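One protein chain is absent from this view; the other protein chains keep their places.
Up next is subunit A:
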Amino acid sequence: MTFLGMPPFPQAAREALGDTQLRRNLAHATATIRAKRAAVVAEVPEWEELRRAGAAIKDNTLRQLDRHLLRLERSLTDHGVTVHWARDAAEACDVVGRIARSHGVDEVVKVKSMATQEIGLNEALAAQGVTAWETDLAELVVQLGDDLPSHILVPAIHRNRAEIREIFLSKMEGTDPELSDEPAELAAAARRHLRQKFLSARMAVSGANFAVADTGTLVVVESEGNGRMCLTLPEILVSVVGIEKVVPTWADLDVFLQLLPRSSTGERMNPYTSTWSGVTPGDGPQEMHVVLLDNGRTRALADEIGRQALRCIRCSACLNVCPVYERTGGHAYGSVYPGPIGAILNPLLKGVGTDAQTDSLPYASSLCGACFDACPVRIDIPEVLVHLRSQVVDVRRGPRPHAEAVAMKAASWTLARSGRLRIAERVSAVFSRLGRRRLPGGRRAVTRLPWPGSLWTDARDLPAPPAESFRKWWRRDERS
(Lines give C-alpha, C1' and ligand atoms only; values in the text may rest on other atoms or scores of the structure.)
Protein backbone atom coordinates (compact mmCIF):
# COMPACT_ATOMS: atom_id res chain seq x y z
CA MET A 1 0.00 0.00 0.00
CA THR A 2 2.93 2.34 0.67
CA PHE A 3 5.00 3.16 -2.39
CA LEU A 4 8.29 1.32 -1.99
CA GLY A 5 11.21 3.33 -0.65
CA MET A 6 9.12 6.40 0.04
CA PRO A 7 10.77 8.90 2.43
CA PRO A 8 8.74 10.39 5.32
CA PHE A 9 6.37 13.21 4.39
CA PRO A 10 8.52 16.27 5.25
CA GLN A 11 11.36 15.10 3.00
CA ALA A 12 9.07 14.06 0.14
CA ALA A 13 7.13 17.31 0.47
CA ARG A 14 10.29 19.39 0.20
CA GLU A 15 11.20 17.68 -3.06
CA ALA A 16 7.68 18.14 -4.42
CA LEU A 17 7.67 21.83 -3.50
CA GLY A 18 10.69 22.35 -5.72
CA ASP A 19 8.75 21.14 -8.79
CA THR A 20 7.16 24.30 -10.17
CA GLN A 21 5.41 22.47 -13.04
CA LEU A 22 3.72 20.16 -10.53
CA ARG A 23 2.61 23.09 -8.39
CA ARG A 24 1.17 24.88 -11.42
CA ASN A 25 -0.72 21.75 -12.59
CA LEU A 26 -2.12 21.15 -9.11
CA ALA A 27 -3.10 24.74 -8.38
CA HIS A 28 -4.99 24.91 -11.68
CA ALA A 29 -6.74 21.56 -11.25
CA THR A 30 -7.75 21.96 -7.62
CA ALA A 31 -9.02 25.52 -8.16
CA THR A 32 -11.19 24.31 -11.07
CA ILE A 33 -12.74 21.47 -9.12
CA ARG A 34 -13.26 23.54 -5.97
CA ALA A 35 -15.33 26.08 -7.91
CA LYS A 36 -17.43 23.35 -9.58
CA ARG A 37 -18.10 21.59 -6.30
CA ALA A 38 -19.08 24.79 -4.52
CA ALA A 39 -21.60 25.64 -7.25
CA VAL A 40 -23.43 22.27 -7.26
CA VAL A 41 -23.38 21.93 -3.47
CA ALA A 42 -24.98 25.38 -3.14
CA GLU A 43 -27.88 24.11 -5.29
CA VAL A 44 -28.97 21.63 -2.63
CA PRO A 45 -30.70 23.40 0.29
CA GLU A 46 -30.66 20.26 2.47
CA TRP A 47 -26.93 19.56 1.92
CA GLU A 48 -26.04 19.61 5.63
CA GLU A 49 -28.93 17.26 6.33
CA LEU A 50 -27.64 14.91 3.63
CA ARG A 51 -24.14 14.94 5.11
CA ARG A 52 -25.57 14.04 8.51
CA ALA A 53 -27.64 11.26 6.96
CA GLY A 54 -24.59 9.88 5.13
CA ALA A 55 -22.51 9.89 8.33
CA ALA A 56 -25.30 8.31 10.40
CA ILE A 57 -26.01 5.51 7.89
CA LYS A 58 -22.32 4.65 7.68
CA ASP A 59 -21.86 4.76 11.47
CA ASN A 60 -24.87 2.55 12.10
CA THR A 61 -23.64 0.09 9.47
CA LEU A 62 -20.10 -0.03 10.85
CA ARG A 63 -21.43 -0.75 14.36
CA GLN A 64 -23.11 -3.91 13.02
CA LEU A 65 -20.55 -4.61 10.31
CA ASP A 66 -20.35 -8.37 10.84
CA ARG A 67 -24.11 -8.78 10.46
CA HIS A 68 -24.29 -6.68 7.31
CA LEU A 69 -21.39 -8.60 5.78
CA LEU A 70 -23.12 -11.90 6.41
CA ARG A 71 -26.31 -10.53 4.88
CA LEU A 72 -24.35 -9.29 1.86
CA GLU A 73 -22.69 -12.67 1.46
CA ARG A 74 -26.06 -14.43 1.45
CA SER A 75 -27.63 -12.00 -1.04
CA LEU A 76 -24.69 -12.28 -3.41
CA THR A 77 -24.64 -16.05 -3.20
CA ASP A 78 -28.41 -16.20 -3.82
CA HIS A 79 -27.85 -14.25 -7.04
CA GLY A 80 -25.19 -16.54 -8.41
CA VAL A 81 -22.07 -14.71 -7.19
CA THR A 82 -19.13 -16.57 -5.61
CA VAL A 83 -17.97 -14.76 -2.47
CA HIS A 84 -14.34 -14.84 -1.32
CA TRP A 85 -12.85 -13.28 1.81
CA ALA A 86 -9.34 -11.84 2.00
CA ARG A 87 -7.56 -10.87 5.20
CA ASP A 88 -4.82 -8.92 3.43
CA ALA A 89 -3.48 -7.76 0.09
CA ALA A 90 -1.60 -10.96 -0.69
CA GLU A 91 -4.66 -13.12 -0.07
CA ALA A 92 -6.88 -10.89 -2.25
CA CYS A 93 -4.38 -10.84 -5.13
CA ASP A 94 -4.05 -14.57 -4.87
CA VAL A 95 -7.83 -15.07 -5.22
CA VAL A 96 -7.99 -12.88 -8.35
CA GLY A 97 -4.93 -14.55 -9.88
CA ARG A 98 -6.34 -18.02 -9.26
CA ILE A 99 -9.65 -17.14 -10.94
CA ALA A 100 -7.76 -15.80 -13.99
CA ARG A 101 -5.51 -18.82 -14.28
CA SER A 102 -8.34 -21.30 -13.78
CA HIS A 103 -9.89 -19.90 -16.96
CA GLY A 104 -6.60 -19.69 -18.84
CA VAL A 105 -6.91 -15.90 -18.95
CA ASP A 106 -3.66 -13.94 -19.37
CA GLU A 107 -5.18 -10.46 -19.91
CA VAL A 108 -7.77 -8.65 -17.80
CA VAL A 109 -9.35 -5.22 -18.23
CA LYS A 110 -9.75 -3.08 -15.11
CA VAL A 111 -12.21 -0.49 -13.94
CA LYS A 112 -10.56 2.20 -11.83
CA SER A 113 -10.67 0.97 -8.25
CA MET A 114 -8.97 2.20 -5.11
CA ALA A 115 -9.13 -1.23 -3.45
CA THR A 116 -7.17 -2.90 -6.25
CA GLN A 117 -4.64 -0.03 -6.20
CA GLU A 118 -4.32 -0.47 -2.45
CA ILE A 119 -3.50 -4.18 -2.73
CA GLY A 120 -1.10 -3.71 -5.66
CA LEU A 121 -3.14 -6.07 -7.83
CA ASN A 122 -1.57 -5.18 -11.19
CA GLU A 123 1.93 -6.00 -10.00
CA ALA A 124 0.78 -9.19 -8.27
CA LEU A 125 -1.04 -10.36 -11.41
CA ALA A 126 2.00 -9.56 -13.57
CA ALA A 127 4.07 -11.81 -11.32
CA GLN A 128 1.57 -14.60 -12.11
CA GLY A 129 1.79 -13.95 -15.85
CA VAL A 130 -1.50 -12.04 -16.12
CA THR A 131 -1.49 -8.56 -17.69
CA ALA A 132 -3.94 -6.04 -16.22
CA TRP A 133 -5.00 -3.14 -18.48
CA GLU A 134 -6.17 0.02 -16.74
CA THR A 135 -9.02 1.49 -18.77
CA ASP A 136 -9.72 4.75 -16.92
CA LEU A 137 -7.96 7.54 -18.80
CA ALA A 138 -5.98 8.86 -15.83
CA GLU A 139 -5.08 5.36 -14.64
CA LEU A 140 -3.93 4.58 -18.18
CA VAL A 141 -1.69 7.67 -18.14
CA VAL A 142 -0.21 6.55 -14.81
CA GLN A 143 0.23 2.95 -15.97
CA LEU A 144 1.80 3.86 -19.35
CA GLY A 145 4.03 6.48 -17.72
CA ASP A 146 5.23 3.90 -15.20
CA ASP A 147 4.19 6.50 -12.65
CA LEU A 148 2.38 6.56 -9.30
CA PRO A 149 -1.15 7.86 -8.71
CA SER A 150 -1.33 11.23 -6.95
CA HIS A 151 -5.08 11.83 -6.50
CA ILE A 152 -7.97 9.53 -5.61
CA LEU A 153 -10.28 10.64 -8.43
CA VAL A 154 -7.78 11.86 -11.02
CA PRO A 155 -4.63 9.78 -10.44
CA ALA A 156 -2.74 11.71 -13.16
CA ILE A 157 -3.70 15.15 -11.84
CA HIS A 158 0.00 15.99 -11.63
CA ARG A 159 0.33 15.64 -15.43
CA ASN A 160 -0.66 18.37 -17.86
CA ARG A 161 -1.83 17.86 -21.45
CA ALA A 162 1.63 18.18 -22.97
CA GLU A 163 3.04 15.53 -20.66
CA ILE A 164 0.11 13.20 -21.38
CA ARG A 165 0.68 13.61 -25.12
CA GLU A 166 4.33 12.65 -24.67
CA ILE A 167 3.38 9.54 -22.69
CA PHE A 168 0.85 8.44 -25.34
CA LEU A 169 3.34 9.00 -28.17
CA SER A 170 6.11 7.04 -26.54
CA LYS A 171 4.15 4.29 -24.78
CA MET A 172 0.81 3.66 -26.53
CA GLU A 173 1.25 1.47 -29.59
CA GLY A 174 -0.04 2.86 -32.87
CA THR A 175 -0.47 6.44 -31.67
CA ASP A 176 -0.54 8.92 -34.53
CA PRO A 177 2.62 11.09 -34.31
CA GLU A 178 0.47 14.04 -35.42
CA LEU A 179 -1.54 13.78 -32.16
CA SER A 180 -2.07 17.23 -30.64
CA ASP A 181 -2.32 17.99 -26.93
CA GLU A 182 -6.01 18.94 -27.13
CA PRO A 183 -7.78 16.99 -24.33
CA ALA A 184 -10.49 15.84 -26.78
CA GLU A 185 -7.89 14.40 -29.17
CA LEU A 186 -6.04 12.71 -26.33
CA ALA A 187 -9.28 11.14 -25.09
CA ALA A 188 -10.09 9.94 -28.62
CA ALA A 189 -6.67 8.31 -28.90
CA ALA A 190 -7.31 6.41 -25.65
CA ARG A 191 -10.76 5.38 -26.94
CA ARG A 192 -9.23 3.81 -30.07
CA HIS A 193 -6.45 2.12 -28.10
CA LEU A 194 -8.80 0.51 -25.53
CA ARG A 195 -11.79 -0.42 -27.69
CA GLN A 196 -10.07 -3.57 -28.97
CA LYS A 197 -9.12 -4.57 -25.44
CA PHE A 198 -12.74 -4.23 -24.28
CA LEU A 199 -14.02 -6.35 -27.13
CA SER A 200 -11.47 -9.13 -26.71
CA ALA A 201 -11.04 -9.35 -22.90
CA ARG A 202 -12.63 -12.40 -21.27
CA MET A 203 -12.25 -11.19 -17.70
CA ALA A 204 -12.67 -7.84 -15.95
CA VAL A 205 -11.69 -6.69 -12.48
CA SER A 206 -13.62 -3.91 -10.75
CA GLY A 207 -14.10 -2.44 -7.32
CA ALA A 208 -17.42 -1.11 -6.07
CA ASN A 209 -18.48 2.23 -4.64
CA PHE A 210 -21.27 0.60 -2.66
CA ALA A 211 -22.40 -2.94 -1.87
CA VAL A 212 -26.02 -3.27 -0.76
CA ALA A 213 -26.42 -5.99 1.87
CA ASP A 214 -30.10 -6.86 1.49
CA THR A 215 -30.17 -7.06 -2.31
CA GLY A 216 -26.58 -8.02 -3.16
CA THR A 217 -26.33 -4.99 -5.44
CA LEU A 218 -22.92 -3.60 -6.39
CA VAL A 219 -22.65 -0.01 -7.61
CA VAL A 220 -19.91 1.48 -9.79
CA VAL A 221 -19.92 5.25 -10.30
CA GLU A 222 -17.88 6.55 -13.24
CA SER A 223 -17.60 9.08 -16.05
CA GLU A 224 -16.00 7.67 -19.16
CA GLY A 225 -17.93 4.48 -19.89
CA ASN A 226 -14.86 2.30 -19.45
CA GLY A 227 -16.57 0.92 -16.37
CA ARG A 228 -19.68 0.00 -18.35
CA MET A 229 -17.49 -1.70 -20.95
CA CYS A 230 -15.70 -3.79 -18.31
CA LEU A 231 -18.90 -4.61 -16.42
CA THR A 232 -20.83 -5.62 -19.57
CA LEU A 233 -18.60 -7.20 -22.22
CA PRO A 234 -16.34 -9.85 -20.57
CA GLU A 235 -17.60 -13.29 -19.53
CA ILE A 236 -16.08 -13.18 -16.05
CA LEU A 237 -16.25 -10.31 -13.55
CA VAL A 238 -14.28 -10.15 -10.29
CA SER A 239 -15.05 -7.25 -7.94
CA VAL A 240 -12.70 -6.47 -5.05
CA VAL A 241 -14.73 -4.71 -2.36
CA GLY A 242 -13.47 -3.28 0.94
CA ILE A 243 -15.66 -4.52 3.78
CA GLU A 244 -16.54 -0.92 4.73
CA LYS A 245 -18.34 -0.42 1.39
CA VAL A 246 -21.45 -2.24 2.60
CA VAL A 247 -24.70 -0.28 3.07
CA PRO A 248 -27.75 -2.05 4.53
CA THR A 249 -30.47 -1.28 1.98
CA TRP A 250 -31.07 -0.10 -1.57
CA ALA A 251 -32.93 2.92 -0.13
CA ASP A 252 -29.70 4.13 1.53
CA LEU A 253 -28.27 4.84 -1.91
CA ASP A 254 -30.51 7.88 -2.30
CA VAL A 255 -28.23 9.70 0.14
CA PHE A 256 -24.92 8.57 -1.30
CA LEU A 257 -25.82 9.01 -4.96
CA GLN A 258 -26.49 12.65 -4.14
CA LEU A 259 -23.42 13.20 -1.96
CA LEU A 260 -20.81 11.47 -4.10
CA PRO A 261 -21.02 13.10 -7.56
CA ARG A 262 -21.43 16.64 -6.24
CA SER A 263 -18.48 16.21 -3.85
CA SER A 264 -16.29 14.34 -6.27
CA THR A 265 -16.40 15.77 -9.78
CA GLY A 266 -18.61 18.74 -8.91
CA GLU A 267 -21.47 17.51 -11.11
CA ARG A 268 -25.16 17.10 -10.34
CA MET A 269 -24.68 13.51 -11.43
CA ASN A 270 -21.74 11.64 -12.90
CA PRO A 271 -22.22 10.47 -16.51
CA TYR A 272 -22.62 6.75 -15.73
CA THR A 273 -23.64 4.70 -12.71
CA SER A 274 -23.97 0.93 -13.11
CA THR A 275 -25.79 -1.24 -10.60
CA TRP A 276 -26.16 -4.99 -10.76
CA SER A 277 -27.40 -7.68 -8.40
CA GLY A 278 -25.58 -10.81 -9.40
CA VAL A 279 -25.80 -12.52 -12.76
CA THR A 280 -28.46 -11.42 -15.29
CA PRO A 281 -29.03 -14.34 -17.70
CA GLY A 282 -28.15 -13.29 -21.25
CA ASP A 283 -26.87 -9.86 -20.26
CA GLY A 284 -23.34 -9.10 -19.06
CA PRO A 285 -20.82 -11.42 -17.37
CA GLN A 286 -22.23 -14.85 -16.60
CA GLU A 287 -19.62 -15.70 -13.96
CA MET A 288 -19.19 -13.30 -11.05
CA HIS A 289 -16.94 -13.21 -8.01
CA VAL A 290 -16.75 -10.76 -5.13
CA VAL A 291 -13.65 -10.55 -2.93
CA LEU A 292 -14.44 -8.98 0.45
CA LEU A 293 -11.25 -7.29 1.60
CA ASP A 294 -10.14 -6.51 5.16
CA ASN A 295 -6.48 -5.41 4.80
CA GLY A 296 -6.46 -3.33 7.99
CA ARG A 297 -10.10 -2.26 8.03
CA THR A 298 -10.97 -4.24 11.16
CA ARG A 299 -7.90 -2.66 12.78
CA ALA A 300 -9.27 0.80 11.96
CA LEU A 301 -12.70 -0.30 13.17
CA ALA A 302 -11.25 -1.06 16.61
CA ASP A 303 -10.03 2.54 16.98
CA GLU A 304 -12.98 4.39 18.52
CA ILE A 305 -11.96 7.80 17.21
CA GLY A 306 -10.35 6.61 13.99
CA ARG A 307 -13.33 4.40 13.07
CA GLN A 308 -15.08 7.33 11.35
CA ALA A 309 -12.47 7.20 8.57
CA LEU A 310 -14.24 4.04 7.35
CA ARG A 311 -17.22 6.19 6.37
CA CYS A 312 -15.09 7.52 3.50
CA ILE A 313 -16.70 7.22 0.06
CA ARG A 314 -13.45 8.15 -1.78
CA CYS A 315 -14.78 11.36 -3.30
CA SER A 316 -11.50 13.29 -2.87
CA ALA A 317 -13.17 16.57 -1.89
CA CYS A 318 -10.74 16.77 1.06
CA LEU A 319 -7.75 16.66 -1.27
CA ASN A 320 -9.07 19.46 -3.44
CA VAL A 321 -9.57 21.87 -0.53
CA CYS A 322 -6.38 21.03 1.38
CA PRO A 323 -3.70 23.77 1.40
CA VAL A 324 -1.02 21.17 2.09
CA TYR A 325 -2.11 18.82 -0.72
CA GLU A 326 -2.39 21.70 -3.17
CA ARG A 327 1.27 22.51 -2.65
CA THR A 328 2.90 19.12 -2.21
CA GLY A 329 0.75 16.97 -4.49
CA GLY A 330 -0.19 13.38 -3.79
CA HIS A 331 3.13 11.55 -4.20
CA ALA A 332 4.54 13.07 -1.02
CA TYR A 333 2.02 11.06 1.02
CA GLY A 334 3.60 7.86 -0.30
CA SER A 335 0.33 5.98 -0.74
CA VAL A 336 -2.58 5.46 -3.12
CA TYR A 337 -4.58 7.38 -0.49
CA PRO A 338 -3.04 10.85 -0.44
CA GLY A 339 -4.25 14.11 1.08
CA PRO A 340 -6.08 14.56 4.37
CA ILE A 341 -7.95 11.25 4.16
CA GLY A 342 -4.68 9.45 3.36
CA ALA A 343 -3.00 11.10 6.35
CA ILE A 344 -5.46 9.31 8.63
CA LEU A 345 -6.42 6.22 6.61
CA ASN A 346 -2.89 4.90 6.07
CA PRO A 347 -1.89 4.95 9.77
CA LEU A 348 -5.29 3.51 10.73
CA LEU A 349 -5.06 0.62 8.25
CA LYS A 350 -1.43 -0.18 9.00
CA GLY A 351 -1.15 0.86 12.63
CA VAL A 352 1.31 3.46 13.92
CA GLY A 353 4.82 2.45 14.90
CA THR A 354 5.43 0.22 11.87
CA ASP A 355 7.48 2.65 9.78
CA ALA A 356 8.66 6.25 9.84
CA GLN A 357 6.80 7.13 6.64
CA THR A 358 3.39 6.14 8.02
CA ASP A 359 4.11 7.81 11.36
CA SER A 360 4.95 11.08 9.59
CA LEU A 361 1.52 11.32 7.92
CA PRO A 362 -0.60 12.57 10.87
CA TYR A 363 1.71 15.60 10.91
CA ALA A 364 1.13 16.40 7.21
CA SER A 365 -1.51 18.97 8.10
CA SER A 366 -1.95 22.46 9.48
CA LEU A 367 -5.22 21.30 11.14
CA CYS A 368 -7.08 24.10 9.34
CA GLY A 369 -10.25 22.00 9.11
CA ALA A 370 -11.17 22.67 5.46
CA CYS A 371 -11.30 18.89 4.87
CA PHE A 372 -13.92 18.39 7.57
CA ASP A 373 -16.12 21.12 6.08
CA ALA A 374 -15.91 19.56 2.61
CA CYS A 375 -16.35 15.93 3.66
CA PRO A 376 -19.73 14.59 2.49
CA VAL A 377 -19.83 12.07 5.35
CA ARG A 378 -18.52 14.48 7.99
CA ILE A 379 -15.27 12.72 8.87
CA ASP A 380 -13.63 14.96 11.46
CA ILE A 381 -10.19 14.56 9.94
CA PRO A 382 -8.46 17.11 12.25
CA GLU A 383 -9.78 15.24 15.29
CA VAL A 384 -8.41 11.95 13.99
CA LEU A 385 -5.08 13.57 13.05
CA VAL A 386 -4.58 14.84 16.58
CA HIS A 387 -5.61 11.47 17.99
CA LEU A 388 -3.10 9.68 15.73
CA ARG A 389 -0.35 12.16 16.65
CA SER A 390 -0.83 11.17 20.27
CA GLN A 391 -0.55 7.51 19.27
CA VAL A 392 2.68 8.23 17.38
CA VAL A 393 4.10 10.06 20.40
CA ASP A 394 3.14 7.20 22.71
CA VAL A 395 4.58 4.48 20.53
CA ARG A 396 7.82 6.41 20.00
CA ARG A 397 8.33 7.23 23.69
CA GLY A 398 11.74 5.69 24.20
CA PRO A 399 13.97 5.48 27.29
CA ARG A 400 15.48 8.91 26.47
CA PRO A 401 13.04 11.84 26.27
CA HIS A 402 12.39 13.25 22.81
CA ALA A 403 13.48 16.85 22.02
CA GLU A 404 9.84 17.94 21.83
CA ALA A 405 9.16 16.50 25.31
CA VAL A 406 12.21 18.30 26.71
CA ALA A 407 11.04 21.58 25.19
CA MET A 408 7.55 21.12 26.66
CA LYS A 409 9.02 20.36 30.10
CA ALA A 410 11.18 23.49 29.91
CA ALA A 411 8.18 25.57 28.90
CA SER A 412 6.07 24.31 31.78
CA TRP A 413 8.93 24.98 34.25
CA THR A 414 9.29 28.54 32.92
CA LEU A 415 5.58 29.29 32.91
CA ALA A 416 5.04 27.96 36.44
CA ARG A 417 6.65 30.99 38.20
CA SER A 418 6.25 34.62 37.15
CA GLY A 419 9.89 35.37 38.05
CA ARG A 420 11.14 32.69 35.68
CA LEU A 421 8.87 33.97 32.95
CA ARG A 422 10.19 37.52 33.39
CA ILE A 423 13.74 36.35 32.80
CA ALA A 424 12.66 34.33 29.77
CA GLU A 425 10.89 37.38 28.36
CA ARG A 426 14.04 39.50 28.67
CA VAL A 427 16.04 36.85 26.86
CA SER A 428 13.44 36.47 24.11
CA ALA A 429 13.37 40.23 23.53
CA VAL A 430 16.99 39.89 22.46
CA PHE A 431 16.02 37.14 20.03
CA SER A 432 13.38 39.34 18.49
CA ARG A 433 16.14 40.96 16.44
CA LEU A 434 16.91 37.60 14.82
CA GLY A 435 13.82 37.74 12.63
CA ARG A 436 15.03 38.41 9.13
CA ARG A 437 11.92 37.65 7.15
CA ARG A 438 8.43 39.16 7.30
CA LEU A 439 5.42 36.86 7.59
CA PRO A 440 2.18 37.84 5.85
CA GLY A 441 0.83 40.54 8.16
CA GLY A 442 4.26 42.05 8.73
CA ARG A 443 5.54 40.15 11.75
CA ARG A 444 9.23 39.21 11.69
CA ALA A 445 10.05 35.49 11.49
CA VAL A 446 13.09 33.34 12.13
CA THR A 447 13.59 30.96 9.25
CA ARG A 448 16.54 29.00 10.58
CA LEU A 449 17.60 28.22 14.15
CA PRO A 450 20.70 26.24 15.16
CA TRP A 451 20.16 22.66 16.41
CA PRO A 452 18.01 21.62 18.27
CA GLY A 453 15.81 24.53 17.19
CA SER A 454 16.46 23.48 13.59
CA LEU A 455 14.18 20.46 14.15
CA TRP A 456 11.35 23.00 14.25
CA THR A 457 12.53 25.57 11.71
CA ASP A 458 13.43 22.98 9.05
CA ALA A 459 9.82 22.84 7.95
CA ARG A 460 8.31 25.97 9.51
CA ASP A 461 8.90 29.67 10.04
CA LEU A 462 9.18 30.67 13.69
CA PRO A 463 7.48 34.00 14.40
CA ALA A 464 10.10 36.14 16.16
CA PRO A 465 9.24 37.02 19.77
CA PRO A 466 7.96 40.60 20.04
CA ALA A 467 10.46 43.16 21.36
CA GLU A 468 8.09 43.99 24.23
CA SER A 469 6.31 41.29 26.23
CA PHE A 470 2.60 41.52 27.02
CA ARG A 471 3.24 42.00 30.73
CA LYS A 472 5.76 44.77 30.10
CA TRP A 473 3.31 46.53 27.77
CA TRP A 474 0.54 46.15 30.38
CA ARG A 475 2.61 47.80 33.10
CA ARG A 476 3.65 50.64 30.82
CA ASP A 477 0.10 51.13 29.57
CA GLU A 478 -1.35 51.18 33.12
CA ARG A 479 1.03 53.91 34.18
CA SER A 480 0.18 56.21 31.30
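Operating definition for what follows: contacts are C-beta pairs under 8 Å (C-beta built on N, C-alpha and C of every residue); 3 or more make two chains touch, one makes a residue touch a chain; residues count from 1.
Everything below uses one rule, namely that contacts and distances are computed from a predicted model.
Chemist: Looking at UniProt, which of "Rod shape-determining protein MreD", "L-lactate dehydrogenase complex protein LldG", "ABC-type sugar transport system ATPase subunit" or "Putative nitrite reductase [NAD(P)H], small subunit protein" names the chain we cannot see?
Modeler: For the chain missing from the view, the UniProt record says "L-lactate dehydrogenase complex protein LldG".
Chemist: Among A:Val96, A:Leu137 or A:Val446, which residue is in touch with the absent chain?
Modeler: A:Leu137
Chemist: Which listed residue, A:Met6, A:Ala156 or A:Cys312, touches the chain dropped from view?
Modeler: The single option touching the absent chain is A:Ala156.
Chemist: For the chain that's not shown, point to the residue among A:Met6, A:Leu22 or A:Leu50 touching it.
Modeler: A:Leu50
Chemist: Who touches the missing chain here, A:Val41, A:Val96, A:Ala132 or A:Leu233?
Modeler: Residue touching the chain left out of view: A:Leu233.
Chemist: For the full complex, which residue in A:Leu76, A:Ala89 or A:Ala190 touches the chain that was left out?
Modeler: Counting the whole complex, the residue in contact with the absent chain is A:Ala190.
Chemist: Residues on subunit A that touch the omitted chain in the whole complex?
Modeler: 25, 28-29, 32-33, 46, 49-50, 52-53, 55-57, 59-60, 62-66, 69-70, 79, 84-87, 91, 135-138, 141, 154, 156-157, 160-161, 164, 183-184, 186-188, 190-191, 194-195, 198, 212, 215, 217, 223-226, 228-229, 231-233, 243, 250-251, 253-255, 257-258, 265, 267-277, 280, 282-284, 292, 294, 298-299, 301-302, 304, 307
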